Each structure stands twice: as structure tokens, then as C-alpha cells.
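Single-structure report; data block below.
Missing here: one protein chain of the complex. Every other protein chain is in place.
By written order: A, B, C, D and E. Residues from 1 in each chain.
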Amino acid sequence: MSDYKAFRVELADKIAHVEINRPEKINAMNADFWSEIVDIFRWIEDNDEVRVVVLSGAGKHFSSGIDLMLLASVGSQLGPDAGRNARTLRRKILELQASFNAVDNCSKPVIAAVQGYCLGGAIDLISACDMRYATVDAQFSIKEIDIGMAADVGTLQRLPRIIGDGMMRELAYTGRTIDGEEAQRLGLVNRTFADVAALRDGVLDVARQIAAKSPIAVQGTKEMIRYMRDHRVDDGLEYVATWNAAMLQSADLRVAMAAHMSKQMPEFAD
Amino acid sequence: MSDYKAFRVELADKIAHVEINRPEKINAMNADFWSEIVDIFRWIEDNDEVRVVVLSGAGKHFSSGIDLMLLASVGSQLGPDAGRNARTLRRKILELQASFNAVDNCSKPVIAAVQGYCLGGAIDLISACDMRYATVDAQFSIKEIDIGMAADVGTLQRLPRIIGDGMMRELAYTGRTIDGEEAQRLGLVNRTFADVAALRDGVLDVARQIAAKSPIAVQGTKEMIRYMRDHRVDDGLEYVATWNAAMLQSADLRVAMAAHMSKQMPEFAD
Amino acid sequence: MSDYKAFRVELADKIAHVEINRPEKINAMNADFWSEIVDIFRWIEDNDEVRVVVLSGAGKHFSSGIDLMLLASVGSQLGPDAGRNARTLRRKILELQASFNAVDNCSKPVIAAVQGYCLGGAIDLISACDMRYATVDAQFSIKEIDIGMAADVGTLQRLPRIIGDGMMRELAYTGRTIDGEEAQRLGLVNRTFADVAALRDGVLDVARQIAAKSPIAVQGTKEMIRYMRDHRVDDGLEYVATWNAAMLQSADLRVAMAAHMSKQMPEFAD
Amino acid sequence: MSDYKAFRVELADKIAHVEINRPEKINAMNADFWSEIVDIFRWIEDNDEVRVVVLSGAGKHFSSGIDLMLLASVGSQLGPDAGRNARTLRRKILELQASFNAVDNCSKPVIAAVQGYCLGGAIDLISACDMRYATVDAQFSIKEIDIGMAADVGTLQRLPRIIGDGMMRELAYTGRTIDGEEAQRLGLVNRTFADVAALRDGVLDVARQIAAKSPIAVQGTKEMIRYMRDHRVDDGLEYVATWNAAMLQSADLRVAMAAHMSKQMPEFAD
Amino acid sequence: MSDYKAFRVELADKIAHVEINRPEKINAMNADFWSEIVDIFRWIEDNDEVRVVVLSGAGKHFSSGIDLMLLASVGSQLGPDAGRNARTLRRKILELQASFNAVDNCSKPVIAAVQGYCLGGAIDLISACDMRYATVDAQFSIKEIDIGMAADVGTLQRLPRIIGDGMMRELAYTGRTIDGEEAQRLGLVNRTFADVAALRDGVLDVARQIAAKSPIAVQGTKEMIRYMRDHRVDDGLEYVATWNAAMLQSADLRVAMAAHMSKQMPEFAD
Partner (left out) sequence: MSDYKAFRVELADKIAHVEINRPEKINAMNADFWSEIVDIFRWIEDNDEVRVVVLSGAGKHFSSGIDLMLLASVGSQLGPDAGRNARTLRRKILELQASFNAVDNCSKPVIAAVQGYCLGGAIDLISACDMRYATVDAQFSIKEIDIGMAADVGTLQRLPRIIGDGMMRELAYTGRTIDGEEAQRLGLVNRTFADVAALRDGVLDVARQIAAKSPIAVQGTKEMIRYMRDHRVDDGLEYVATWNAAMLQSADLRVAMAAHMSKQMPEFAD
């Protein structure tokens, strides 16, 4: 693993732990953050040893969202022609989106562990993860509305597939802060924990369970669920039939069956 | 504002209050209702001063749904040729649907406040709103099944995007009545209140919060959420990038930032 | 009704009761199961007397999913050429999917009653039903992950339309077992019952309510909800207008209206 | 028929003839044009006597496209805030589009007869018609590129469904003028005629043939073709089955059959 | 091969020849036709020896379309309730469509050879084939318009993907007859031949070329083209990548490469 400025990355027991590491800045998302996250997820993609990813924030908070300095620097690139400014802004937004698309498109499950603030861009980020777990006192807010803009790096696109439509709109229009418990009730997080230590243990436990399964089966499962977010049921059925036409020829079925018969834990190749 | 027969409409503090005003008929939706609602929402659309809409029903009930006299009058237009009758009925249904499309397509958030009966066409109506709030003892029922027809002005199209599939079907096939509490559990309403007075206060409070935000940001946010109901995540990301290419050039970001720095409430132009 | 090996089928009071009937094999889905279910639902489709279907499992459990003997026999058909094997597997998967598509495409509501184990293929099956009811101690698990494969007969395609995205992924990646109560919280089942007897009573009660409604209205309602799972709101509105252009010419509206006026139960033709 | 400023409208023999009538301005599309065309097509829609529409331009040319005065007046409504200007422009464009949507959505076939110039907005207009016929020396050009903008009232959306992709792009990027003959080769027009008189005769002949068919059949056929522009084959098949479920109960089949048997021209009700 | 009443079916040199065989009835499509065609294409599907299908009509004409007796018998099943009639008609239409879907969904290329009349239902049929070849004097007409109905077994759904939009509408609204030459100009047929003998030779030549290719490659190619008719380019790219993930492991690439190197004709397994 390379050295990162905005992250700390570790790989142990098939689990990649990606931690936003600017606690003194409430893990605000600066220029380093946006480019390094792409490199990190490319490494995860290319490395078959990684079977599952845990994404967290160092310190008391998960993240306060985009660094306002970065926003300001984008503003400074604008000139007198509104048309050419639009071209510049559109490119910049697409570029920022690409950073979180790297998380969303990751072929391995990505689990977010959230404590403290999870504001603005941080909601965009966790919306691109597979599952979210939090401390009871975590604080979630779609903060973009308070800086006079529509969120544009994923919250408004992905969160409506995760939580119900009615509350989605209330949170997006008002920016109201909710805690871990309400987040769980809405389906934003799967489970809450009393404190950060319990959260880490709980998330690692889920990660370990996933890492023990056949990676061929887990990645196929993820691809199918990802696919269904935007496709029809009949297309999804045809897609999984085509996918499994190859994947059911893998050795992992035999390994799993044999382990099942002998009541032992199966061991799968990466 | 013009005079309406089926509605009472007020505008105060950037909030348009649209009230169905036929309490003696349990706010049944008659011919006036269906045509006036289009005019009202066109006025809302054209009037930048309106930033949010509250939709309610005068009296003890929100609404008992379509006026059966109206149904009967449609029936009386049918003749001997089943094909030409089909053409007539199809046009009439599309015309009624257009009335609720005007609510759904409104560029400003629309909040429904529901007490008492909310039956048949009234469910179609609130399904076209952004958010729903109710008294605990409100009564919701997809009543169309009991008059021998499939609901055709929006419930079966929009409600499956709001509540879960399993309960959606139970309610639609059986017409079972649920109260405010169960409605909240299903995600149909965001919150319940003890009585009508508390409901009005609660809804106004949400409306006021929204009215205080940048209208450019709120309307962009609504457009993006509306868009995601029917589009793919990748299309949504491209759309918001194109949208914000223009909208991030608005003054509202600077106004919001400046207010944030000086810890003051921002004031946005309409 | 013909004689079935894997099922017991009855028709009474407009309700078809389809019971998986291999209790000594925990109702595992063998070759008979997969072909007979197609015949049964074709009979249901062609028989206007059937207005609603109850699907259950004989004995202590609903079903343990696909029979592993069947999987093994598919494996034995593979040869040395990976490309031709893929063609064989793809066809076989599409064929198995077609069995559950017959349930999903049934024009009459299908209600699943679940007790005991509901594992692997059994989740695929109940995901193709309209509604699910269970005993509190029922046990649900997306078991496919544990035999080294991505579920490919419907769970990953249909369940994401029924339960929330976050928990969907946790259950699919880990294969974790949940009971009836958690299943209800997630929206997987509509209601839970203390034991099998109460479950049967409760499900029959729902079935009876549906059977008493206009079959034209119920089937139209189902078609519209089914349609919305994969289509846009505007397309759904146009579709229901076209549908009702014919169906509102049915006698059932008059029958329902007349019954409403005279405060009597309406009687509808099949 | 009302009096129109930008059009002359006649109805004879079930054929509505809609003629752009500002020959001294090369039939440039001014404010009257954009609002009157909506009224005209609403009248066509509501009037069952109209079975087919012929759209033409008075004088030597079909139309030179949008009136530049109108463009200028839109420009004059813009203020200092780029975000609010964007909101204004977006609304205005959607409003102009709605005028041509009225043509596209017309339930009766619309035939364009083109002579002389057919430039810019005029291409947008004829792209919204069902069929196009022209004189050999007609001149077509996607002129918008030459005033520094992407065409935004339909050409870029509808023309790619009419002509091949490769030539579509050449014409749109270069604004190159093509004559009737090349237009026919590309599939933009169905047939060319030596001069305006022959064009009118030829178009009227097609219109008369269509007017003699069952209007139920013609309008169903149009709806199905319109639908296929944007939908899947399987959806289209289901849609026509639902449509014809009502329409095949019309008397027109019997009328057509009887005429067929007796070798006479059938007479259909409107 | 079984005995068929409406068809003659032969298999030689990997080519299945399916001939409509009611020349004395101008190959009109009767009840036998609609059910046998499903059986024939199921046999083709299940028989890996068949690599390509030629579809033709015995005698002087390809086919005059649906047998009017069949239409009449459907009419005789209708009763007094327009709603239940609609249900009956919708089912019947879907059932007839299923017969041509069997052709469209065939995993092997289907080539239509057309001489003489090709009217009404016959156009629906050839629109479901991969390619069409004809004699110069063949006569094509979308005849349904003349019996007072919108074509509902595929022409209006599939033909717009084959020929240009403008001519599609003219032919569908007017029922105008075109000959082989015009059909070729429109892209409806790939090539024309002077007479039936030349047509059969020409079509067989194409069929033989296809039969000599790798069946894995041909069937993959067909699946991809079929898929693109209704899907996005990005989805198509992902689909072919998933498909070829299995299929490129086939021996056929090595066989093809080796033959290429040694300048010999490759021999592929079925």
C-alpha cells in the first residue's frame, strides 16, 4: 500500500480497512481525499486478496463533508462567460462524482462505520457503500441545502434507493439532523452500537463473516444487487443466468458442498 | 388569487396554503375540484414568491375521494360502441390524472396535512405530494377496490415508490383502513400528531424551515429526487451535474456562505 | 385438479390452496416441484373461478429450498467445453426461473404462509408472491451464499423491491438467519402469528376478503402494481388509463355501487 | 374554427389543413405561432371529425424557423443572477417545446408538406410530424448551429429516430443544406414532387386514403408506433394487447369485414 | 420431427427448413399454424444440431396473414360484459403474440424467404425474423388497417426497428402495397431475386455460410443484437463482457485460429 495523505489503509485477514485520516479537520474532504480515494479503490479492485472493505473516519467524527476551501478554489476558476463557466463546473462535478462512483462500483462489499458527524458530502459517500452501521449518537445531515445548493455527488441519486421517499424529502429539504437510532428506523443504517469500540467490533464481525464466504459468490451477489437498483426484474433474471453460466463452473460450489457435508468451515481461493 | 369554489387558497410568508373547502361534502372531489387544482398549481408555478405549499382539507376530514356524482356523469357519456366508449373513458382518465400530475410536477415542495378520512382519490392525491403528516386518528383506505375498479389517478403508480411492496398490495387488494400510527410505521406519513391543531403547527413548522432555505437549492433538490423515482443512478448523476453547472453560478451560495461565517440567518431572493 | 407429486392443491370458496407436500424432505424443491408448479399456475390462470392463491408448506417447515440432488444432476450434465457448459447452465437456470416467473406473473394475488425453515430457494419463491405472512419463529435465510453461489432464481432480483437496500445486502452477503419478527420489521412479511394455526386463519381471512372483491378490479390492481415495479410513473398512468378504458365498462362498478347504496355485500361474477 | 394570426386552418372531408400563414416573414415562428399551434392541436384533439392533419406553409417557403425577435425578447428578460436566469431560460424552453409536443402527441396522423426553406425551428417542427413530403428543390438545414446554440425544441431529440445516425450528426454539426432528393435518400421525407402543386395533390391523396380508414384503427396504429419510439418490444406487445382488448370490441371490424365481403368501400363513424 | 398440419419441416446440413404448407389457402394462419409454430421452434431450440432456420411459404405466396375464420371464432367467444370480454381478448392476443415471440426469441438465426403475397399477419411474422429476402415481385402490405384494427401481433412493435420511421407510418396508416424492390430500398428485405428458384438458392447460400461458423459465436452474436434492440449501449457492453467471460473459454476460438493458420475450413461442434 502507498502512503496516503487523507487516508490510512490497512489490509488484514482479507479485509481492507480504509480510514479517512484528517481528524483535526473533522475529516473534511480536501483535494487529496478526492483523488486518493480513486487510487485506493483501484488497488482494492485489482487485489483479489481483498474480499471486503471497511470505511471509517479517524477521531471523534466520521466526516464533516467537502472541504469548503475546495469549493472556494473551484469558484475561483470561473470567468466572465456563463456558458464556459457551466462547462467548467459540469466537468468538475463529474470528476468529484467519479470519486464516489469508485466506491459504488467496487466489486467487493464496502461497509461504512459511522460515529459523530456525518454531514453533507459524508452522506453522499456512505450512500455509495453497501451497508452502514453507526453509534447511537452519530449525527446525520444532508447539509448541502444550508450552503445554498442541491447535493450533487450522490446523496440525491443513491439515498432514495435506501430510505423511504417521504423522509428522504424531509431530510433533503430541511437538512434536519438525525441520530443513529432514527437512522436505523429509516433504514439508513443496519444497526447501532453504544460507542465507537462496539461499532468497530460489530462491523469487523460482519466483515469477517463476508470474508469467509466464497469471493466468487459474494462478488456475484453484489453485482446482481447493484444491477437491480437500475434494471427490470426480467433483465436481472437474464443477467444472473448469463453470469452464473460461467460462475457455477467454479470450484467454489464443490468446496462449499464438501465443507457442508463434513461440517467444516470451507476455505475458498481468492 | 382568484376565487375558487372547491378550494381556499392563501399565501403568507412564502407559504401557499391550499385547502380543499367542501367540508359539508367531506371534501369530495367534484368537477370544480379537478379543474381548479390545475389553475392553482399553475399559479404556484408561475409565482416565484411561493416557496412551499401546504395542502389540507377543511373540517373534520381531509377528503372522501372522488365525488360519485362525477363518476356517474362520466358513465352517462357512454354510447353503444365499446371501442368509442374506450376512447372516451381513456381521455377522461388521462384528464383526471393531469390534475394530480400538476401537484406532482410542482417545482416547489408540497406538504399534505391529513386528518379524518383520507379515502380513495384522496390517497391518489397525497401520493402526488412530497411529504405527508397526519393526526394519529386519521383513516387511510385505498377505497377504489370497493367500487369495483382499479385506482387510476395515481395511487397504484406513486404509492409503491413510497411504502413497501408487501403492505402496498395488502392495502390495495383489501381496501383495509389504517390509522395515522400504522401509516407512519409504513412510511406513508412522516410524523403523526395528537390533533388537528398540533398537526397544523407541526406542518407549518416544516414549511417555514423549507421557506427559509435558498429556493434555487430547494427546487434543484426536489427536481433531483423527482427524477430519481424513474431514472438510473448514472443518469441522475449526469443530470445533477448539468443542472448545477448553471445553478452553482447563482448568488445563493455566496449568501449562504456569508451567513454561515457571520452566524446569521441568510436571506435569499425568490 | 390433477394429481401432483410435490404439491397438494385444493380449490374452495374461490381460493386455491397450493401446498408444497414433501414434509419428510423439508419440502425441498426437486424436479417434480419445478415442473408441477408451472402446471398448477397455468391451471390457476385458466380458471376464472380462482380469485386468490394461498401458498404454503406441509409439516413443520415451509421449505429448505432447492433439492441438492437436483443441483448435483445438473452438474453431471457438464462436459469438457466451458463454452458449451455455459450454454447448458444458462438454459437450465432460465428454465428454473420460469417456474417462479409463473408465480410472479399469476394474474391473481398469491399469498405465502411461512412457518419453520424458509431457506435459499424458498426465499426466491416467496419473493415472487404478492404478500407474505409468517409465524413469529419462522426462520429466513438467503442460504445460497453458503453453497458458494449467487442466488439465481429470483431472490436477488425481486427482494430488493420488497425490503430496504441496506439490510438486503447484509442478508445476502452473510446468509444470516432472521425470525418472523425481524422479517416483519424489514417489510419482508406483513404480519406474524403465534403459531401455524393462527397463521392459517389469518392468511385465510385476508384471502377471503380479496375473494369477495370484484375479480376484474383485483386483477387490474395487481397488474398495475406489478407493472410499477419496473416502469416509470408516467408510463404507469398511461397504462392504467388504457386498461380502465375497457374495464370501467364492466358491470362490476354498477354491482359495487348498487351494493354500496343498499348496504349489502356485492356479488361479482368470476 | 377561431381566427388565428399566424395560421390559416380549414377542415374539409375529415382532413384538417393547418397552414403557417406569415409568408411575408418566410413563416418565421413568432409568439403568436407558438401559442396558437397549441390551441389548434387541442381543437384537433377534441374534434372527432378530424381524422388526419396536413401541415404546410403559405407562400414560397415552408418556414425559416424561430423569429429572431422572439429570441431577443427572451434575452431581454435575463437579469444579473446566472442561477435565476437559468431557471427562466429552462422554463421558456420547456414552454416552447410544449408547442411542438402538441403536434407530436396528436392522436391523429400529421403530414408535413414542405417547399422552399425549411430551416432551424422548422426542422424541429417537421420532426414532430408523422410523415414528411417535399418538393425536389426544398431546402433543409439544422440552422441552430449557426446561431451558436444546440437546437432545443425537438430536432436533436426526434430526428435521430427518423434518419441514420451518421448523416444526422453531419447535418447537425455543419448545418449543411440538403435538397428534397437528398432528404428522401436519408429517409427524412417519404417522397418528393416536382413542384408545390404536385406536392399538395400528393399529400392530399395520402391524407384522403388515411381519412377513409377506421379512425379507431388509425389512432390505435399511431399510438402503437409512437409508443415504440421509446419503449421495449415486450412492453409494446403488452400495451397493444391491452389497447385492443377494448378496441376490438368496436363496430369497425364488422363494418370493415362486411365491406370487404361486399367489395364496397366501408364507412366508419368518427 | 413430428407431423404438422400447417407446416412442412426438414433438417439438412444443420439448416432447419420450416415451410408454411397450406398453399391452397394462400398459407393463411389458422389455429394449427399458431400452435404448431411454437412446437417447431421449441424443437429447434432444444436441438443443437440446428444452427440456422429458413422460413418460407409453399406455393405461389408466402402468406395472406391470419385466417379470417380464426378471427371470427374469437369474436364468437365474447359475451355481454365488456370488461370480461376485454380480459378474454387480451389473453387471446397475448397467446397469439407468444407464437411469434417463439420465432423472435429463437437463439439461432431465422431467415425469411418471401414470394408473392406477404400480407397482414405475414408482416408480423417476418418482422420477428432476423433477415428477409424476397423476389422482386413479392407484395408486402400491413393489411390490418383495412380490417379496422391496429396490428397486434408484432408488426407495429418490431418493424419500426427495421425500417425508417417515416415510411413505417405511411405503410401502416394506408396499407399501401410495396414490391420487393421498394422493400429492399426501405431496408425491409436485404436482397431481391428474379424468381422463387433464385430466391431459394440465394437464401440457402446465406444459411450455409452461417451454418459453417461457430454456433457458439453465432448464437452469442444474435443474443447481443437482439439485446440491443431494447437496451442501452452501456448495458450492452456489460452484457457481452459477462457473456464472453464464459464463451471465450470455449474450444471454438482455438479451432477457428488453427483453421485460420492452416488455411482450412474450421469444423465446429454443435
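Rule of thumb we're sticking to: contacts are C-beta pairs under 8 Å (C-beta built on N, C-alpha and C of every residue); 3 or more make two chains touch, one makes a residue touch a chain.
Because the structure is a prediction, the values reported are computed rather than measured.
Contact with the undisplayed chain is limited, among D:L55, D:M168, D:L188 or D:M247, to D:M168. For the options A:A31, A:A72 or A:A251, the residue in contact with the chain missing from this view is A:A251.
As for the chain not pictured, it touches chain E at residues 109, 130-132, 161-163, 187-190, 206, 209-210, 213-214, 216-218, 220-225, 228-229, 232-234, 236-238, 240-250, 252-257, 260, 266, 268.
Within the complete assembly, residues 68, 71, 75, 78, 82, 85-87, 89-90, 93-94, 97, 101, 104, 144-152, 154, 156-158, 160-161, 164-170, 172-176, 229-230 of chain D touch the chain that is not shown.
In the full complex, chain A contacts the hidden chain through residues 81-87, 216, 219, 246-252, 269.
The rule is simple: only the chains that are shown with their structure count from here on.
For C-E, the equivalent interface among the listed pairs A-B, B-D or B-C is B-D, as over half of the contact pairs agree by residue number. A rotation of 180° superposes the C-alpha trace of chain B on that of chain E, rounded to the nearest 5. Between chain C and chain D, the centres computed from C-alpha atoms are 47 Å apart. Across the assembly, chain A contributes residues 82, 85, 161, 229, 234, 242-243, 245-246, 249 that each touch 2 or more other chains.
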